[in-house]
Structure formats: C-alpha cells, structure tokens
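Everything below concerns the one structure shown next.
One protein chain omitted, others in place.
Order as written gives the chain letters A, B and C; numbering starts at 1 within each chain.
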C-alpha cells in the first residue's frame, strides 16, 4: 500500500455525473440547486476532501453524456445521480461505464440512481424499492463503525426533510452494510452499502433528493467525500477481467481464448 | 415453514436445460453422454432426490430453446449447462429467464454455464476465470459444513479427471461459499457458491465437463440434487419485485408508479 | 437432503430455556406471562410448527439450569431468553452449551439474551446496544424475502408496544440479515440475523420483552417457529470440530494431535 493516490500532488480524479433535468424543468428544484445538483455534489466533495481530489462535472446533455472513453480513462471515481431520464442514457454509454467499473474505476450511485441502467446492470436485479415524497425526517445510523466511509460521521445523521425510500430494496446482499436509515413514517432502508464488482468498488448512498436540500447537508456531503476516497482502486492499472488458458506450472502467462469446440479455429464467444 | 414442496405428492418441478451441441458435434463427448449431458444430469437428480422431484429436459434447439413462458411458470428450479453456443441463446429468452429467477424460480448454473448470458446478467460481472483442459484431478472441499447442499457429501469429493477452472473467478462475493476445489496443477476455484437475486435462489457449481464423465460421478450428482432442493423458493407465489409508492401508515398497499416528474402523467421509466 | 427431521414421526426436539426471574419478582410481568415467558414461547412454537416439533421447557433454577449433558444430547434446537440473571448462569453450563452449539445443536437467542454469556461467547464481541423501555411501536421489516425464516411473515410486522433496541449493536456482521426493525422514536436495529458457528446454526431475534406481551404476538411466534425449523442441523451426527493431522493422499483419516514441539510426546494444547 506504498503509494496511494489522494494527495495534493496526486489527487483523486472525480467526475460528478448529473442528469440535470429536474433543475431545468422544475423551478422548485432550481431554487434549491441553482447551478444543478451536480455542482452542489461537486462542492460537497471538495469541501471535505480538499486538495486530495480534483472534481469535474458532466451531464446527460453533453455529447456522449459527457462520458467519453477519454474521460473515463482519466477518471478514478465517478458519481451518478439520475432520476427522470434514466431511459435516455444510451446503452452504449452504459456498456462503456460498466466496462470501466469492472476494470477498476470507482462508482458512487446516489439516491434515485438506484434505478439507473448502470446500477441495475451491475447488480443484476430490479433495484426497486418503496418510496413516498412527503417530508419525512430521515435518520442515518452507522452499523459498521470501523468502516472508512463512516469516519467522522455523527451517529445518527439527522436529515430534517426527505423523500422516504423503504425496504424491500431489491439488490444483492451487499459486501458491507454501512448505514441504515429510518424515516418518521416508520420505514427503514439500507442506505449505505458497498459492492465490489470486477476490479471496481461501488458505494450506494441513498440520502439525497431533488426536492429537498439534502446535498447541502454537511454530513451527507462528508459521507459522499468519504465514499469517493474509499472507492479509489488500489490496483496499479485499469484492466477488465479476462478468460485465459494457463499451462501447467505457468501461473503467470495466460493464453488467448480460441473457442469452445475442439479442432476449430473460430472464436465462438 | 408449514408446507414445503418436495414430496411424492408435491414434487419439485425441475427443468434441466442443455445446450446439446458438443454431444452432436464431437464423438468423444457423445461417447460419454450418449443421450446428451442433460439426460445424465436429469438422471443424477432423480437418483438422489427420488420422488421429491419431477424432472424434464429441454435443449437449445427446441422452439424458444424449450423455455416458453408456460414452462417457466410451471418450473420450480431450472438447471443450466451451456458452453459452445452461449451466443446463440436469444436475448429475449434470457430476459424471460431472468425475470423468472427474480420472481422466485431457483437456478442452478453448472460448469461452463459460468459464461452464459443468464449468469453474467444476474451477476453483473464478466464471470471470467482461468482454465486448462489437461486431465487434472479435482478435489472439492466443503468449507460450510452446515449448508444443506453439503449434506451427505464426502469431504473432499475426488474427481479423477477434470478440466481446471481457477481463480480469479470474476463474480460478486457470494452469499455463501460452500465448496472450494483444488486441481493437481495447484490452482483453486470457489466451486460451490450461492447467490440470492430478487426472490430467486441461485447455486453455481463448477464440477462438470463435456470431455470428462463428471456428471456420472455420484458425489457430483448428489450435490446437484441437493442444490435443486435448496433452490426451491419458500414463497407462496411467483412475483417480480416492483417499485411502489406507499402512503404514510399504510404499509401494505403500494400504489402504481406514475413517473419521476411533478405534475406529469406520463410514465417516464 | 433425503431425510430431514421435522415431521410427526420424527419431530424436532426443542428446549425452551427461560431465566424465569422477572415473572417471579415482578407482578406486572407475571400478569402478562402467568406461567412464565418460557411457557408462552413454547406455546408459540407449537402453534406454528405443530407436530413437526416436540417442545419442553427448563429454567435457570433447575439443577444444572436444566441443561444437563443428557438433555442437550437429545436437543435439536435450544432457545434462550435471559435478562436479569445472566451472571448467575454457571460458566460450566455455558461451556457445555457452547460445545453443543459448535457440535451442531441449533440455538435461538431471543431479545435480552443478546447479553447472555452464551451469546457473547459465540460472537466474541460485547453484544451491547442502545435501548429505551418507553412504549415504542416496533416495525419489523423483512430485507431477505427468500429466507425460510421470513416465510409467511407480513412485511412489516407491527408490534404496538415494545422496548427499543437500537444500533450500534456490537455483533459480527451476520451471515444473513433477515429483519431490520424501526421504532417510533426513530431508531433502527438489525433484529433478525443468522450466524453459523462450528457445525451449529444460530438465529438472533430481538422482538420480545418481559414488560410487553410480545410473545403473544402471532407474527413474533411465527418467526420463532420458523427459526426453530431453520436451525435444525442437516448433519447426520453431533460432532465438535477437531484439529487433526492428515497424511498425504489420505484425505479421510485424521490422526490425533500430539503436541506442538518436535520429539516430544506430551500434548501441549
């Protein structure tokens, strides 16, 4: 663990992806997030991670949704907020992001991003839940007190006004359950969970909504900043896992795959 | 847990899906599995689960690959073996099987099925591994001795001749790690793992190959039969998880989803 | 999984252990549980598991706390409720119960049993939590809908009046998180969790208290009955794991351990 990025000399390169539709269509959202939620999320990460990060933003309406191959290659951690326009995200871009996550790019999926194409593709499930937007108080309880994402976070976080997200949340059992939220209506939600997929680390964090000023809440911003620092890969290079043949006693030099059938040259898969 | 299917009166309805290509194209495979691997797998399940199961087989070349909506609705557990023709499985059928798994149908993914469309879709990862077909001895060690799938299984299982599957196996950390295999070349593989996805239970079991008579091995057959009995849902009905709105203090009656934007009627997602 | 106990012919042998002190010392508890909580718990298991179980009760004040070697050898599943007198349970009996759990006896730890000697010994942690006895409503949400212990249980269970148990609950991350509870005060608790230890299966379930009639609640009784059926071992015999030496290529005949130092006969450990 000699060299780890995340210093002023070698900051974590973070891209905050924002759908940026509610902010344009709904004045009440624009009033809370006048420069877009992505800007507020960016500022929150910068507030808590300081010069250990270098943060940029891109949005759905940018060419290629802003997620070019070139940008992703230079991205250590991507954060994702989407809601109304999940279906407008092109499948090709989703495949690209998916490949980068499996290759080692960190991913934070925020709030309504639970139903994004990229998250459902990574989870393999419906990622559905129960919800109600009715001004619930949300309390976010830490159940894994040693987790780096919980570092410096009060127990609980108090969010005065929030949309309710409730169980059952149809995701695989997480690798780590960090936070559980309760709502004043009585529901609960596994609101902070980590998942490893391929060589990538994923953190799902549910607090955050377009109708409430949740991304201005200091503890929420702190958790997201912690999540960014946690999601950075420790691996020296970006690489998607591949299927390779290995000869006996040569453990380090895999061969290319040449198809499933004997005596045939073509690659079947 | 009052009523549980799996009796002579109410047997588990098992469908063994077979790709059935090697058996037709390669005489050496046909010599080992003259009626197709699917038939041997079927017989193995019947040998150990007896009248607690009712097993049928379908194959890739059947209409709709044999996996009609009608059949899946009547299937408690599906087993999947594919290899050379993963790409020929239609995406529409994969979506259908995926929906049934998330709704509660059990799924056993066998050996080279690790790279099937349905397994990679459920896992969200590449499901790649290292391999070598060179007559390794495989030993299958039980690491979860209380697991029902390990019931009655020797520790270890000895398989005299096998293809090698080795780590890293790019799948999510399993819910339960039941078996680890070693190979005479020195590799290891997490060869028995369970995963829950949606309302469905999935068991991946790697021993088994077209070039070796592994599905004639009594312990391998026993594990598969145990896996079938384990994968049966305890839920009273088949149902895919859905996203619903719940009013305050009404915990049992979810509403339909009407879109992500305020004051709009259309369903966005 | 051919033969599984839990039928009228071969019922699960359940022992309900009760501390039985509050019932004798506090009239308000005796009013709720006139024959002792252990009797109510026993009746609840019988109500839902019927002739698949054979249930007896023993209490702290019985000789050897009722937990003789002979009884434990004949016990498939033990349930444990204690609170005021954890310290009075003899260490020798705790060692005995511990050995039986590691050998394959199922264990249900109920409510304030979280701080019992046997549970803290099995967990290795303090098993502390936050609490308040102030008439909270508890809602018990299922987060693992395929788990057999959740079979037939409403989502959520509504318990009108309860003691609050809140996070952080200092236990290891469970093997399976089945239920999460919320309380009207806003706290949450991982209220249903499974743990495997040695050859034994453990289910912790927190709803239940001496001051509230929780063990009369049908859903709570149903969960406990499900837990009993789940905790039964699938192994053919009761056996504590042992350390043994194995010769090369003899995988099935372990030798006795003869000490850690070379050329010495004595057993050091």
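Going forward, a contact is a pair of C-beta atoms (placed from the backbone, for glycine too) under 8 Å apart; a residue touches a chain by one contact, two chains touch by 3 or more.
In this text the structure is predicted, and so the values were computed from the model without any measurement.
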| item | value |
| --- | --- |
| Chain not shown: contacting residue from C:58, C:93 or C:129 | C:129 |
| Per the touch definition above, residue among C:13, C:42 or C:86 touching the missing chain | C:86 |
| Absent-chain contact - pick from A:75, A:112, A:181 or A:199 | A:199 |
| Hidden partner chain, residues of chain C it touches | 21-22, 25-26, 83-87, 102, 112, 115, 121-126, 128-132, 134, 164, 166, 168, 170, 172-173, 175, 185-187, 195-198, 240-249, 251, 254, 259-262, 268-269 |
| Chain A residues touching the omitted chain (full complex) | 1-2, 48-50, 104, 139, 144-148, 150-152, 154-156, 158, 175-176, 196, 199-201, 225-226, 229-230, 233-236, 251-252 |
| Positions on chain B contacted by the hidden chain, ascending | 137, 139, 141-145, 155-156, 166-169, 173, 176-177, 180-184, 186-188, 190 |
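The working rule: only the chains that are shown with their structure count from here on.
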| item | value |
| --- | --- |
| Chain centre separation in whole Å, for chain B relative to chain A (CA means) | 29 |
| Centroid distance [mean C-alpha coordinates] between chain C and chain B, Å | 32 |
| CA centroid of chain A to CA centroid of chain C, Å | 38 |
| Multi-partner residues of chain A (each touching 2 or more other chains) | 166, 168, 173, 186-187 |
